[in-house]
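Sharing a structure with you now.
Only one protein chain is missing from this complex, and each of the others stays in its spot.
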Amino acid sequence: MAKVFIYPTNSLILYDLVERFGHEPLAMMGRVHEKITTPGIDSPPININPEDPKYGLKYAAVEVPSGVRGRLAMAGPLIEKAEAAIIVNDSAISFGCMGCARTNEMVKYMARQKDIPILELEYPNTEEEGKEFVYKIADFLKSLPGAKENNREGENE
Amino acid sequence: MPENNTDNNNHQDTITKLVVIDSDWVLPSDAAMKIYESETEVTVKETCFGLMVNGPTEAVNRAVEDVVSMDRNHIFVKQRGFPPGDERRCRAVRGGGPRPGYYFLREEVNMLPTIGKALDDYDKGVSVKETKKSKKLKTSKLKDIIESNVEE
Partner (left out) sequence: MSRDEDVEDKVTIALIACGPEYSGVQSEIESAVESLNAKLVYPEMDVSELDTIGRDFGLEVASADLKLLMARAKAIVEGRAKVDAVFVASCFRCAEGALVRNEVRRYIHQNTSIPVISYSFTERTTASTLLTRLEALTTVARRRHLLAREKQKGLTAGIDSGSTTTKAVVMRDNQVIGHGWVPTIKVIESAEEAYKKALDEAGVNREDIQAIGTTGYGRFLVGKKYDAQLSQEEITVNSKGAVYLANKQKGSATVIDIGGMDNKAITVEDGIPGMFSMGGVCAGASGRFLEMTAKRLGVDITELGSLAVKGIENNIEMNSYCIVFGIQSLVNSLAKGASPEDVAAAACYSVIEQIFEQQLQEVDIREPVILVGGSSLIDGIPRTLEKFLKVEVIVPPDSQYIGAVGASMLSSGYIKEE
């Protein structure tokens, strides 16, 4: 089983596919969950407090806006843990953790800097592209150590 | 406010999973019923996309696996950061506006029929053709077009 960083970091489709093929998705929802269940911090809505942008200095200098550093403080630890990554470009827009274009550029850069297997592709527009999209992701995930077959195989018939 | 959460929600071992159902024959209510039959430790909330399942990690994973098995390639799952109805994300409490993530989720949900069909084909070993994206027109070609139109 490999830890697979996904981008967009909140994607349902990528999260599902990674888990479906037997790996552990590294996604923003997990980070949000960690943040909001951290005891002792009361900084709603997502318990990011001024310490997080300071922690973000690990990834970007102080002249980088606080919102970028705060978001990087969320995404950075995921990338650090990643053993593989799937990056889908051109996705529909998304707010919040994915709402800042500068952060998103940096997050992708940080993932690409790592010496790990990375699959990069575009979001599909047509059925044919969708099929190719799923096949590429499935093949990539199956090439990673500890992969499972799509364990949903055959049960519908 | 966090103190309004139940003990369950305050625990790292408690998770929430969002189950999106895009099946021809499984309805969210069927899926919810299936969970209620087997898992007593989890709570289930029906949403416009499917279900939110909240509870201890292992029980949630078991429940979700049960639901997915009802139509494997057409039921999709992701984790959700907040438990259902958490006041920190509740629109009613926080003064309205779209919830972050909703817009993108809606976009992805529209794509699920395509993804599901592709998974079916993948399982059956149907081959895939490499699709070609249209490229930008070459300037020489554009020049030809302009000239052929101007000549008239």
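As written, the chains take the letters A and B, and residue 1 is the first residue of each chain.
Just so it is clear, contacts are C-beta pairs under 8 Å (C-beta built on N, C-alpha and C of every residue); 3 or more make two chains touch, one makes a residue touch a chain.
All values derive from a computational prediction rather than experimental measurement.
Every visible chain touched by the undisplayed chain in the complete complex is listed here: A, B. Summary of contacts with the chain left out: across A:16, A:52, A:83 or A:129, the touching residue is A:52. Touch with the hidden chain on the side of subunit A covers residues 42-46, 48-54, 63-71, 74, 93-102.
Within the complete assembly, residues 94-98, 102-103, 106 of subunit B touch the chain that is not shown.
Throughout what follows, only the chains that are shown with their structure count from here on.
Between the Cα centres of subunit A and subunit B there is a gap of 15 Å. If you check the complex, the residues on subunit B that touch subunit A are 1-2, 9-12, 14-16, 18, 20, 68-69, 71-73, 76-82, 86, 88-89, 94, 98, 100-101, 103-105, 107-109, 111-112, 114-115, 117-123, 128-131, 133. On the subunit A side of its complex with subunit B, the touching residues are 8, 10-13, 15-16, 19, 25, 27-37, 39, 42, 44-47, 91-99, 122-124, 126-135, 138, 150-156.
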